[in-house]
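Got a structure for you, written out below as structure tokens; questions coming shortly.
Of the protein chains in this complex, all but one are displayed in their positions.
Per-chain numbering from 1; labels A and B assigned in written order.
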Amino acid sequence: MSAVERRLAEKGITLPPANAPVANYVPYVLTGSLLFVSGQVPAREGKMQVTGRLGDGVSLEQGYQAAQLCGLNLIAQAKAALAGDLDRVRRVVKLGGFVACTPEFTDHPKVINGASDLMVEAFAEAGRHARFAVGAPSLPLGAAVEIDALFEIG
Amino acid sequence: MSAVERRLAEKGITLPPANAPVANYVPYVLTGSLLFVSGQVPAREGKMQVTGRLGDGVSLEQGYQAAQLCGLNLIAQAKAALAGDLDRVRRVVKLGGFVACTPEFTDHPKVINGASDLMVEAFAEAGRHARFAVGAPSLPLGAAVEIDALFEIG
Partner (left out) sequence: MSAVERRLAEKGITLPPANAPVANYVPYVLTGSLLFVSGQVPAREGKMQVTGRLGDGVSLEQGYQAAQLCGLNLIAQAKAALAGDLDRVRRVVKLGGFVACTPEFTDHPKVINGASDLMVEAFAEAGRHARFAVGAPSLPLGAAVEIDALFEIG
């Protein structure tokens, strides 16, 4: 078991199986030392867990949990890309965070923190990343959050 | 003629001329082996072909066609960047897909597939890419779709 998964296990968190893409693309591409992971939604074993919009029925806490699940799915994809060895991740470089929300919503950072906090829990210092957090009127399959990621691999 | 263009020609598809940027930026930047192509809209010879929003008058089929045209424009830019030799593309690494849509729309993946399917038709295995697909309230000049791309060059 990788050090990354041990750290998560200590917090009572287990990685889900990697979700299959919902269309004609692949979940990750490795080019040089850069691992690009496709946008992940808050689904578990193919079932969407958090749908709807922030500012319109989805609470900040639900949004944070949705972003955390996106983060777990990103790590699960990285694990699949690295044949199980998450300790090859040298750095979480960047997260791109999209929050389904109303025009009045302003707390996108607090939502995407669900994934950002997870990356630091999982990868410690190597988990500190650049990111953007923005709004979207809607996301695939009604997802409340979608996040993609770039990892540096050693 | 590159193998890429031959594959497209067999499907009756010809590359359009590369569109000029609509503002003060460049259509692509090559850094190391990475070719970043600016966001492309469904325009042909400078004329926008598909405007409006998915879920509000623009059908899934029109959205798919719009994404395909974005994809053709991305490949046309890559061709210009590579002095015509598209066979230098080692991998389509990532597409970033934005769909102009209503808050109720949920089929973003089916729209962006217009570009994803094209990449696999054009580049075969090397065309399989990571991506995100998200919504936007509106896009430049009323475009229904905007997609940017990252290619790995050999």
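The rule we apply is simple: a contact is a pair of C-beta atoms (placed from the backbone, for glycine too) under 8 Å apart; a residue touches a chain by one contact, two chains touch by 3 or more.
The structure displayed is predicted, hence computed values, not measured ones.
**Q** Any idea which of B:Asn19, B:Ser38 or B:Ser116 touches the chain not displayed?
**A** Final answer for the missing-chain contact: B:Ser38.
**Q** Could you tell which one of B:Ala43, B:Ala126 or B:Leu139 touches the chain left off the display?
**A** From the options B:Ala43, B:Ala126 or B:Leu139, the contact with the absent chain belongs to B:Leu139.
**Q** Over the whole complex, note the residues of chain B touching the chain we left out.
**A** 22-29, 31-32, 36-39, 53, 96, 98, 100, 103, 136-142, 146, 148
**Q** List the residues of chain A that touch the chain left out of this view.
**A** 32-34, 91, 93-95, 101-110, 112-113, 116-117, 120, 128-137, 150, 152
Basically, only the chains that are shown with their structure count from here on.
**Q** How many angstrom between the C-alpha centroids of chain B and chain A?
**A** 25
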